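A single protein chain has been omitted from the complex, and every remaining protein chain is retained in its original position.
Letters A and B mark the chains as written, and numbering starts fresh at 1 in each.
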Amino acid sequence: MKWHVLRPLWLAIGLLVVILIARQFLVPDDFGVHGESFTYNFHRLGNVQEWKDFPVKHLGRESCVECHEEKVAMLDASPHAAIECENCHGPAVGHPDDVELLPIERAREHCLRCHQSLEYPNNARSELPNIRNSTHKRRRECVVCHVPHDPREKPAREKRG
Amino acid sequence: MSCSRRDFLKQACGGTLASILPVSAFTFLTNEEARAAVANANVRWGFLVDTRKCVGCGLCVKACKKENEIPYDAPITRTWVERYVITKDGKAHIDSPNGGRDGFIENVINGEEIDPENIAKAFFVPKLCNQCDNPPCVQVCPVGATYQTDDGVVLVDREWCIGCGYCIMACPYGVRFFHPVHKVADKCNFCYHRITKGMNPACVDACAFDARRIANLRDPDDPVTKIITTERVAVLKDEYGTKPHVFYIGLDENVR
Partner (left out) sequence: MTSEAVVHGVEWTIKELFVYPNEFIYWSIQIVMYPYMTGLVAGAFVLSSLYHVFGQKDLKEIAQFSLVFSLALLPAAGLPLLLHLQQPTRAMEPLLTPHFTSAISAFGIVFTAYGLIVVSEIWFVYRRYFVDQVNELKGKEGFGNMLRLNIYRVLTMGSFDISEEALAVDHKAAKILAGVGIPVACFLHGYAGFIFGSVKANALWMSPLMPVIFIMSAVVSGIALCMLTYIVIMEWKAFRKRRTEGATAAVEIKGAEIDIISKATTYLLGFLIAAISLEILDLIFRGYTAMKSWDILRSVMYGKDFVNIFVLQYTLGNLVPFVLLLLPGRTLKRTVVALLLVLFGVFMMRWNVVIGGQAFSLSFSGYMHYHVPIIPHSLETFKEGLFGALTVFATPFVLFWIINKYVPSLERGEEAKY
């Protein structure tokens, strides 16, 4: 037997060793099967915590009420009670420290998300108070006549614009 | 996560072995077997969508995009709302412009104006990741960059994903996409950063109609779990054997 015939094999083994050594350095220590199934639980464990640490942006009305007690109380008592403050004001993260003022969504299109009549039979949308965008006070913002925090109220006169 | 040193070593060694020996690829544990062996098994997240309550306002989509840092104007989204309008001739008109981010304020579908007189039924169907028990997207990931956590949520490791797109192809529900900034696969994770802190997912909070609700299916006292276990609920595309965990009330045969 001529042993030179094995040389390509040594090459292959060398390559394998290089990969195995590289693995030791390049694969994070917490990579493995975390759970019972190799199919579904093979991953880097630290990533779970990374996702848990993802920053929360919408803080909920419990956060709003700390300063805007009156507004939240008004909303809570209104037919709009189910609507989150942040639906119209955007995520509260960083407010008021970094973001002094939150945006206020005043566009007609925002109100129309629920209140545009689509005339769909047997659909929850049709049961809400609704208008036809094309015929109802076309050029005016809704907030001129309706108070979003309590749509039963009319806005104070001086605020009309 | 409580995990003893010994367990950790065991898992680490198991992982190393598993990744060297292809043999482990051929052990197909059923999920019940797998679950039974997992210690921290008192949480399994599920989701309930009541399509009868959805009015198609799209505020869930808006909140999701802002909460999860998905570029607002990019045409991809972790959750979306579909509109189905079935006309009296039996034809289904379906759309989801911008994923329903801006709501549905016109009676026009795919450029076609639909006369309300002709509508037999119409409804909205919110969609999100089904956090399947047998997620095909996880099965096909070549590097272990996407996985199922012990509470049933499927996550994507943004540091390890190579961006091959195989998971996107493997998902029958089309919930995955490439994140335009991070350039890795991305998907809904039930707002994992919120639910693990006891908060609701952003879309659930944003919904004023209770059409979207989160549930811990392991907690028999969870009110949403009670609905799922006692009422008639359905899942999407069960023929794929993925065992989805987003349950629907009021699903229609036309829903895709």
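Heads up, the rule we're going with is that a residue touches a chain if its C-beta (ideal position, glycine included) is under 8 Å from a C-beta of that chain, and two chains touch if they have at least 3 such contacts.
In this text, all values refer to a predicted model and were calculated from it rather than measured experimentally.
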item: Of B:Thr51, B:Asn68, B:Ser96 or B:Asn216, the residue in touch with the unshown chain; value: B:Ser96
item: Residue in contact with the excluded chain [from B:Cys164, B:Met199 or B:Val235]; value: B:Cys164
item: Contact partner of the left-out chain, one of B:Ile105, B:Ala122 or B:Cys141; value: B:Cys141
item: Of B:Thr51, B:Thr77 or B:Asn107, the residue in touch with the unshown chain; value: B:Thr77
item: Chain A residues touching the omitted chain (full complex); value: 1-2, 4-5, 7-8, 11-12, 15, 19, 22-23, 26-27, 31, 38-39, 42
item: Residues of chain B (touch criterion as defined above) contacting the omitted chain; value: 19, 22, 24-25, 71, 73-77, 80, 82, 92, 94-96, 98-99, 110, 127, 136, 139-145, 160-166, 168-178, 180-181, 183-184, 239-241, 256
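Rule of thumb we're sticking to: only the chains that are shown with their structure count from here on.
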item: Chain A-chain B separation of Cα centroids, rounded to whole Å; value: 14
item: Of chain A, residues touching chain B in the complex; value: 20, 29-45, 47-58, 60, 80, 82-84, 86-87, 90-91, 109, 112-114, 116, 118-125, 128, 133
item: Residue ranges of chain B in contact with chain A within the complex; value: 1, 11-16, 18-20, 24-25, 27-29, 31, 33-35, 37-38, 52-59, 62-63, 66-68, 85, 102-107, 116, 119-124, 134-135, 138-139, 144-150, 155, 157-160, 189, 192-194, 196-197, 199, 202, 205-206, 208-210
